[in-house]
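Read through the structure below, which is laid out as structure tokens, and then see the notes.
And then subunit A:
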Amino acid sequence: GNGGGTTADQEPAAGASSAAPGSALKVGLAFDVGGRGDKSFNDAAYAGLEKAKTELGAEIKELSPSADGSNRGDLLRQLADAGFNPIIGVGFAYAEDVKKAAEEYPEIQFAVVDSASNAPNVTGLLFAEEQGSYLAGVAAATKSESGHVGFVGGVESDLIKKFEAGFVAGVKSVKADAKIDIKYLSPDGDFTGFKAPDKGKVAAEKMYQDGADIVYHASGDSGLGVFQAAAAAQKKAIGVDSDQRQTVKETDLQSVIMTSMLKRVDVGVFEFIKAFQGGAKGGANVTYDLKVDGVGLSTTGGEIDDIKDKLDAARKDIVDGKITVPAKP
Partner candidate 1 sequence: MTRIGKYHVTLIGVAALILLMSLVRIVSGQEDITSSGTFAAALLLAVPIALAGLGGLWAERAGVVNIGLEGMMVLGTWFAGWAGYQWGAVAALVAGLLGGALGGLLHAIATVSFGVDHIISGVAINLLGPGVTRFLSEVLYQEGTSASDAGAGITSSPAISSPAPSISLPVLSDGPDLLGRLENTHWFLLSDLAGILRGLTHDVNVLVIVAVLMLPLTFFVLWHTAFGLRLRSAGENPWAAESLGVNVYLIKYAAVVISGAFAGLGGVFLVFVSTKYVEGQTQGRGFIGLAAMIFGNWRPGGLTAGASLFGYANGLQLRSTGAVTTFFLFGAVLLLAYLVLQVRRLISADRPAELAATSARQYTLMALAALGAVILFWLWLTVGQLPDEFVYITPHVLTLLVLLVASQRLRMPKADGVRYRRGEQH
Partner candidate 2 sequence: MSADTLATVKPAVELEGITKRFPGVVANHDIRITVQPGTVHAIVGENGAGKSTLMKILYGMQKPDEGTIKVNGVEVSFRTPSDAIGVGIGMVHQHFMLADNFTVLENIVLGAEPKKGGRLDTVGARRRITELAGTHGLRVDPDKLVEDLGVGDRQRVEILKVLYRGARILILDEPTAVLVPQEVEELFQNLRELRADGLTVIFISHKLDEVLDIADAITVIRRGTTVAEVDPSEVTARQLAELMVGSELPTPETRESTVTDTVALRAAHLTMEADGHHPLPKGTSITQYADKLRAEGKRLLLDDVSFEIHKGEILGIAGVEGNGQSELIEALMGIRPAHGRIDLDFHDISAWSTLKRREAGIGYIPEDRHRQGLLLEASLWENRVLGHQTRKPARRGIWVDRRASRADTERIVKDYDVRTPSVDTLALALSGGNQQKLIVGREMSGDPAFLIAAHPTRGVDVGAQAAIWDHLRDARAAGLAVLLISADLDELIGLSDSIRVIYRGRLVAALDPSDITPERLGGYMTGAIAGNEET
């Protein structure tokens, strides 16, 4: 191997080798469709895994599913059969497969990102996207001059609807009469909406033309189109998942990204592995919310520094339970 797999140096032999001496912790991770190197969700999970390797001395192995995702369950089993423990499935699509694998391998600990735990040896790594999105909504509404903002969702799935719900609640909390345009690019089950920058652009363009001045997107690669539309309209956009002002390399697009709603999958993955090493057992959900900084807003560029107080107040209200953010629109 030439660096394609991070375990290449530790595990030169092909296939599943028996437990390498000296390394008790063998962590397996199965990505969602798209796989390692998507600069997004999967990579965030990988970052957590890699951190576990360096900080916890874990032996790691990560697998990507086939393009149609039909072999998610098999990947989990292959990891289990190869002696990995714990094993993490990235993405809610793994919910069912993790549940079944967990039944078959009761001695192994599993975790699934974005889905609730449903077995004694499964940990659900949940993220309070709605809380982060709420803050994004607050930021958008506060910064908006026109009182008109927008939301572009990639696929109309319940996950993305959490983003929408939180964002809408956040906006309304600041300006109850604010106008919010909402558009999804593809229906549930058709994941092309995450890969259509041109459609993202058209949808966002319409919002900007109608007077919106800030658009929040939760649409994967399609968000690129949203940023372009923002740049063309000389307005602002809010990124998602990672600090897109840093991950997006185009300088003209960086400047339109007012902030990004962070979803710290890396934190979730790392914390889970760490807890496992500490002997924790599954069967519960861990929600990474505002309280533990599992979600949040990025501040790169300093554009929301001026409303920091307001954001902190909202954050505090949520953490204190004064505000319950809805997870469904």
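Here is how the candidates were picked: all candidates are chains of the complex that A comes from, given by their letters.
A few comments on the model shown:
Please note the rule applied: contacts are C-beta pairs under 8 Å (C-beta built on N, C-alpha and C of every residue); 3 or more make two chains touch, one makes a residue touch a chain; residues count from 1.
Note that this is a predicted model, so its numbers are computed, not measured.
Interface remark: subunit A makes contact in this complex with candidate 1 (options 1 or 2, touch as defined above).
Here subunit A touches candidate 1 in the complex through residues 3-4, 34-40, 43, 67, 156, 183-187, 190, 192, 195-199, 201-203, 205-206, 209, 221, 224-225, 228, 232, 247-250, going by the rule given at the top.
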